[in-house]
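In this view, the complex is presented without one of its protein chains, the others remaining in place.
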Amino acid sequence: MDLFTAGFASMMGGALLRSRVLTLLACLLIAGAAGIFLTENQTITATFYEIVPGLSFAVHIDRLAAFFMLTIAAVSFCVSLYSVEYINQYKHKGLLISLMNIFILSMLLTVAAGNTFSFLFFWELMALSSFFLVMFEYDNDKTRKAGLFYFIMTQLSTLFLFIAFSLLYSYTGTTSMEKIILQEKSTFLFLALFIGFGIKAGIIPFHKWLPYAHPASPSNISALMSGVMIKVAIYGLLRFLLVLPAELWWGLLILGAGTVSALLGVIYALKEHDIKGLLAYHSIENIGIIYMGIGLFVIFSHYNVPALAAMSMAAALFHTLNHALFKSLLFLTAGHVVHTTKTRNIDEMGGLIRQMPYTALLFLIGAMAISGLPPFNGFVSELLLFQALFNASAVHNPIIELVLIICLSLLALTSALAAACFVKAFGMIFLAMPRSAQKTHEASWPMLLGEGLLALACVILGIFSPLYLNSLGYALPNMMFIGGALLFSILFFFLLARANTRYCETWGCGLISQTPRMEYTASGFSEPIVTIFSTIYNPQKHVSKEFFDKSQTLVREGHVEFHLMRFFEEYLYMPIANAAMVIASRIDTLHQKDMGAYIAYVFIAAVILLLWVGWFA
Amino acid sequence: MIALLNILVAVLISPLFMTFIKKVKAWAQRRQGPPLLQGYYTFMKLLKKETVLSTNSSWIMRWAAPINLAVMIIAALFIPIVGIGGSGNILLFLYLLALAKFFMALAGLDAGSTFGGMGSSREMTISAVIEPVTVIVFAALAYVLGTMDIHRMALAVLANGPQAALVLISMSLFIILIVETARVPVDNPETHLELTMVHEAMILEQSGKNLAFMELAHAIKQTLLMGLLMSVLFPYGLATETTLVALVFGIGAFIVKGLCISFFVGLFESSMAKSRLFLLPNLFMLAYFFSFLTILFEVFA
Amino acid sequence: MITAYVTIGILTPLLMLLSRTHKTTSLMLVAHTLIHLGMTGILVINITEPVYYLANNYFFIDALSTFEVLITSIIFFFAALYARGYVDGLLTERELSIKNVKVFYLGLTTLLTGLTLAFFSNNLALFWIWAEVTTILSAVLLVTLNAKENITAALQYVFVTSTAMLFSFIGLIMLFAVSKQALGAGTLNWDVLMLHASEFSPALLGVTFAFTFIGFAAKAGIFPFHTWLPEAHAKAPSVVSVILSTSVTSVGLYGIIRMYALVHPYTQLGAEMATVFGLLSMGVACFSMLQQKNLKMLIAFSTVENLGFMLFAIPVSLFWVLFHSLAHALAKALLFFSAGIIRRHYHSTELSKMKNILQQPFAAWGLIMGGAAAMGMPPFGIFLSKWFILTNVRPAMLSVLLFFMLTAAAAFAVALTGTLSPDEEKKEKYRPSRGMVLSLAGVLFLLLLFGVMVPEDILALLTATVEGLA
Partner (left out) sequence: MIDAAIKTIFVLLYVTVAFIMTRRDIISLISTYATQSFLLACLAGLLYMQERHATLLWLAALILIIKMVLIPSTIRSIQKKMKRDMEFAYVSPTGSLMLSIVIILLSYGALSHLLRELGLGQLFALGAITGVSFTMMGLVVIFSRKLVLTKIIGYLAMEDGVMIFSMFVAELPLIIEALILVDLFMLIILSTILALGMETTIEEVHKRLQVLVGEEK
């Protein structure tokens, strides 16, 4: 408890004094406290400040909260380490530091919240501070658009949470987290929670803010937002899901939403050539995977299969942690790449592995972890989820079993596509020849240290997973042995192959020397997949040609545009926004008139009131 | 002990199967074909040659081949080749193959050659589309045999005798084998510098020892997938105990079974034409359908 | 106490007439507001049973009036601090002619007295009269600027509110008749009416509420009587906009609260009307906000939205309605003060003219913080009242309310993000005076304070208020 308090205080101090050291200290303290806490089975419940009677800031930390706090604090520590150097490029450094501190603090306090009031209070604070952070490079048009979009979506999520908390209050008569236990059916409550947290988590179809907001913000902030902020939404969903009387269809809904998000997330990621946008879509994918775990948990609990339910929950939680680690790692490395190349388009990068070998290695580790390749941590959590799905027969309900099997195959598709996507990302950014003239350099050591810690965590959590997961009762393959043997034999063969090498230019099919224009591009790389999934992308080609002659035989110049459909934007977001604007303009015509009209309103209102009191009262 | 033997046999026998398929195809074309030990000769020759690396390439290129070979050797732990022994989580096996593929695709991109990029792109596309099929096939296996361990699966088949469902699954497994080993109609292993190739394009920039390792890894992969297919379809002959007789019998049985499958693969390849890349999902859908059908039977039965 | 208020209220204008320079005049206003604030502070600390003044108990000081006067005092104090630098700006821009400076200050100081007396009126007719006086004075303040549109705005203001207020007066006459019927001698003294309301006919109470509601709603800027509000706020000098959107509108809300307290135990009509008109106001205001091209219009519509919310919430929780009005007043002060500085810099309040408003860091952050506060985000006070009120509303209604609030928030966000676009042309940078910055900071401080730490005295005062109205 004291450690937590010290951590919070230090974070607060960091915000006020704009001190980077205090941030680091705070993260360490809280991570330590949460870590200690996780090993002991106890709960802290305390009210630390009362604004007015009935409204108080309270903390309620149990193991679930501690787990998320550990995730947040650990990732924040590494990100802060990275930021020490990274933020020097920005004009208003002090502001960035304090906002970042407020942001981290509000995330931690949201998770630690002891009543719904504090939860929403810090939730909103988190939304507000992250909005400012997204808007940090506000002179860019796209950033402003992104910020606006993000803001409206977070407000929408708050709206649903407000409804949910209000319902909770009316059902239980309490705002205190520990006292909320609900017996009655609460469909609306669940839906409100699902949508509210779904928006923040970036579940399709509420995902659209992620690929806008993440590229727009500074990379350390993207790392925090994508790595941990969306996990706070996962925490919220879990926290309330555990105290509600879950029904089967809730589980199916969560599972379905998760599957769709996972698959569409990665499919959209494949066509994305903005490196940070690509990572943002992968966040959607991974959140989808986490949601699948949660959905399975509900389904297995409903069918009373506690072992599998626990396994799915473990998969969800473990993947939460893992995703926090490797996604922040990827964003941080991508941040350095974007910073030095001054572009986010991966088609303009290439060959960076020579200038920044460490960054490349770290990115590769992150890419392998996120693609679910052994022996990294992403593989272990996906393995748990796969195992849970493989045991679908335990539910003894044919329809549900088939649903689970379909989800299983889609999950497999997702993870394979993710691997394809990261081959593309890594290959285009770091390998082959540079596609544009760049002057780049390797990241400085604090940045590398921050990234390195995350990468180390990815490796350790993967290889040593049997140590802590088998103790919980899961039979995982012996990752330590596999990893060790793998490393050993790779080294062996590498040493074997090292001798007798010669360097020579790549054969250019007879051309004298190879140019970057001959290289495969990111668009080219993903083209076969785009063709196969053309129903989803709905690619459209607009060709316009100009001719020299009337019979249109000699082409003077031509222009081809290639569009992919933005389904959710075109069919969901824009219509709603347009409808709101139409209503608004209709209503606003009320105020476009002269005084006579305004007096006429008074007249009409008076007549209506006269009728109301005279005849109906 | 058995596990080590499994690895050893898999590594040693793989080039033979590779060449045997070529031989069968040659026979089908009324040619004489290469000598049966051609695979080994090529391997030895490549080991002696110098490695030529592109100036554009990075350490990815140098590490890709060792990683590939190492992964395949580790993956051999998971499959009962000669006998049953060791652990064999089927998903870990699958993801080890994915790991190898990941690096192979990266190596394809590393040199900056157009062919390599094209190969990687196609390889990753195909592997993405085949992945749900593979998983569903494995899920069907797990469903039917009640375990996720490949060694236990073989044991279960040995104990319970062949089942109708397994035949269906085997057909799917065969399709996976074709896809994963880059054979007609998915890929054409015979061509070089053709726009139809996938796997060969990716390893185009490899040379010397690296190429030897890559080829060997590919051959081992084929052997492992054959082993998987056999342990499900016809596990008889696998050594269940570490006696010399059992082991020798196991090795013999494996060679015979492997040659049979190779023969069949050769015939299959000869009777097919290379299919268009974008028609491949149809083939995969077929495998998906078989396995789904199996599960359907299991679920409703 | 009221004598003291009146004395200072008469003395200051007289002194102002004597003063020769702008500086002394503005200092007098500051002094007036400061003394006013001090006296209100004493009242707040020593809150007791209601104290009556004059033979007929025409005036009284009770918790509710103290609270409303407190809001007025605070706002006027900051407005006075802000005024000098702001008026200087108006003078250099020739938006205000030098001749009118004195009229402007006289208007402000008498408006303060008028408002104070309106809140301290026990007699409802007297309250009505003072409310009308505030209308007149506000209109005068509006037309001190050299622009023709201001006259139109002022006329609209006068006409819409005054005609509506006539209906209120009909309602008051009826109330008088009702009390006469029940008590023998008619009275409009609120304390007596409260005491005997149970003896009145509920139907007639309902009718009186409906009639009085029209006028007070017009003062408070409730749909469909809100039409004066955006124009007047947009055209008025920022100092006046602040006062209009906080103190002057709270006169209307105050009237509604008084009447509601009178009738609500006996008839449902009050609650029903509050709900219906509150929701309508919010809906209209929120959607209109989306269409606004002018910063001050936007803020003005946000005032309508908040007032609608307060009206809606009267049947839910009076305590939090009053708290909301305090927090809202501070948020609006922050917004309009910032808008005033912004206007000096860009010579316009059109949103399209504003580029990179962070060139004016104080004003920009004021707008951002004020906007966040007005949307009801933590850590500002409105979040508390919003939380409390919304957790006690039925879910269906709640969804509608929240949807409206979301629209309003979106409108704010659209407007403010738009103003951050890069500025190509180099303008001369406007330097806000120290007083202006000080008042911005002060308001922001209070806004934050009431969001995380509500002083005991205010809580006690609010509790006393709600008890006094029960």
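Chains: A, B and C, in written order; residue numbering restarts at 1 for each.
Basically, a contact is a pair of C-beta atoms (placed from the backbone, for glycine too) under 8 Å apart; a residue touches a chain by one contact, two chains touch by 3 or more.
This one's a predicted model, so the numbers in the text were calculated from it and none came from an experiment.
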For the chain not depicted, the shown chains it touches: A, C
Of C:159, C:365, C:403 or C:430, the one touching the omitted chain in the full complex: C:159
Which of C:2, C:43, C:75 or C:140 contacts the chain that the document leaves out: C:140
Chain not shown: contacting residue from A:113, A:163, A:346 or A:602: A:602
Identified contact with the non-displayed chain, of C:51, C:151 or C:400: C:151
Residues of subunit A in contact with the chain not shown: 594-597, 599-600, 602-603, 606-607, 610-611, 613-615
Residues of subunit C in contact with the chain not shown: 17, 56, 97, 99-100, 102-103, 106-107, 123, 125-126, 128-129, 132-133, 135-136, 139-140, 143-144, 146-148, 151-152, 154-155, 158-159, 162-163, 166-167, 169-170, 173-174, 176-178, 180-181, 186, 188, 201, 203-204, 207
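What we mean here is this: only the chains that are shown with their structure count from here on.
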Whole-Å gap between the CA centroids of subunit A and subunit C: 43
Centroid distance [mean C-alpha coordinates] between subunit B and subunit A, Å: 36
Centre distance in Å when subunit B and subunit C are each reduced to the mean of their C-alpha atoms: 79
In the complex with subunit C, residue positions of subunit A that touch it: 51-55, 117, 120-122, 124-125, 127-128, 135, 138-139, 141, 144-145, 147-148, 151-152, 155-156, 159, 162-163, 165-167, 169-170, 175, 188, 580-581, 583-585, 587-588, 590-591, 595, 597-599, 601-602, 604-606, 609-610, 612-614, 617
List of subunit B residues in touch with subunit A within their complex: 50-60, 62-63, 65-67, 69-71, 73-74, 87, 89, 91-92, 95-96, 98-99, 101-102, 105-106, 109-114, 116-118, 120-122, 124-125, 127-136, 138-139, 142-143, 148, 205, 208-210, 213, 277-278, 281, 288, 292, 295-296, 298-300
Touch list for subunit C against partner subunit A, complex: 152, 155-156, 159-160, 163-164, 167, 203, 206-207, 210-211, 213-214, 218, 224-225, 227-228, 230, 267, 269, 273, 283-284, 287-292, 356, 358, 372, 375, 377-379, 383-384, 387-388, 390-391, 393, 395, 398-399, 402-403, 405-407, 409-410, 413-414, 417-418, 420-422, 452-454, 459
